[in-house]
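All protein chains of the complex are present and in place, except for one that has been dropped.
Letters A and B mark the chains in the order given here, with residues in each chain numbered from 1 onward.
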Amino acid sequence: MKRTYVRSMDGWWRRDPFFLHYMAREATAVFVVIYAAILLVTLARLAQGEASFGRWIAMLRSPASIVVHSVLFAAFLYHTWTWFRIMPKTMPPIVVADRRLAPWQITALGLAASGAASAALLAAVVALAT
Amino acid sequence: MSEPRNITLEILRYQPAEGATPYFERFEIPFTDDMSVLQGLQYVKDNIDGSLTYRWSCRMAICGSCGMMVNGVPHLACHTFLREFDPGPVRIEPLAHFPIERDLVIEASDFVAKLEKIRPYIVPKEPRTLEAGEHLQTPEELERFEQFSHCINCMLCYAACPQYGLDSKFLGPGITALLHRYNRDSRDGARAERMALVHQDDGVWGCTAVGYCSEVCPKAVDPANAVNLNKTASALSFFARFLPGGGER
Partner (left out) sequence: MSARSTQPVFWLLFGAGGMLSALIGAVLVFITGIALPLGIFVPADVLSYHEMAGFARHWWAKAFLFLVVSLFLWHGAHRIFHSLHDLGIHAKKAPALACYGLAFFGTVVAAAELLRIGF
């Protein structure tokens, strides 16, 4: 009967920078949910009517809200970066001009798409608003 | 050849006995720039403590025997040079996420059992006779699986994978890469059978795309890719099975 020794997994993610980055990446999910909740409350307040939405606008204009959204903005940027960094691992070989696209190229294409989509959305909002 | 210098190896020892726990033991050894960690261990065993126990064989990174943790990172001991860690100390421990059997030797029976489960060999699509001749395969068909055939079963990816460490029921990176290698081989006909393992909670769905497995693989197999490609395949099949002609092939 073998007396093997099983080592503990406690604190496993603190043992290596690679795992710390992984946990930071996973943690962006919390910020995504917080923003979705803020949007949901916005919709609810809008549905409730002018007075309720007016109070919500005042809240959105507060320094606290600006700070929270700045933190959320940074978190979403980190999510974008990590999302396109892991994306090549989920894809089959993509062959362009007889060469297989390297992971960094797939990441670059993803980031470019994000930049383009973001610019387009911002432009659309500015156009709609004016 | 440069002047021999000394370096300290801090090795995790374990001798199975009632209530035994692992402990670190230090060995100061002379080393040269061309010495691998494996050669360092061999110096200790040959000159200082003959009881030091570890697995090794080819000493050229093809047999997959000498996997161990060097400064907390999975390495092949024969493929890792002591000069990289100068001035040391170099911390050497058995592969993470496996039970320790003795010193640097881990209990690998779970890995072997999983290997057997995935049928890691060509299962012909239909029975063949010798008269049918050899399978014919184009370079393009070879390309579809060749990368995944480079796996040497060294288990470094399992030592890297925290999901395997948290739950050893997880099929894991290397085995999934091998499974994928056979599924992608045009000669093979057992894909449906292997996919049944993929579809389980402990199949590919235990993976959270940490990606460390592919970082440590000494043969650039990219097991993370194999696992995550099979997530897509499994997800598509989850819905396609309800469509006519959408059965597993």
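The rule is simple: contacts are C-beta pairs under 8 Å (C-beta built on N, C-alpha and C of every residue); 3 or more make two chains touch, one makes a residue touch a chain.
What you see is a predicted model; the values in this text were computed from it and never measured.
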Residue touching the undisplayed chain, where the options are A:20, A:36, A:94 or A:108: A:36
Hidden partner chain, residues of chain B it touches: 162, 166-167, 196, 199-203, 205, 208, 231, 234-235, 238-239
Residues of chain A in contact with the chain not shown: 9-10, 13, 23, 26-30, 32-33, 35-40, 42-44, 46-47, 49-50, 53-54, 57, 60-61, 65-66, 68-70, 72-73, 76-77, 79-80, 83-84, 110, 113-114, 117-119, 121-122, 125-126, 128-130
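Simple rule for what comes next: only the chains that are shown with their structure count from here on.
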Inter-chain centre distance, chain A versus chain B - centres from mean C-alpha coordinates, in Å: 32
Residue numbers on chain A that touch chain B, as the complex places them: 2-7, 9, 12-13, 15-16, 18-19, 22, 26, 86, 88-92
For the chain B and chain A complex, residues of the former touching the latter: 14, 16-18, 20-22, 72-73, 96-97, 99-101, 107, 162, 165-166, 208-212, 214-215, 222, 224-225, 228-229, 231-232
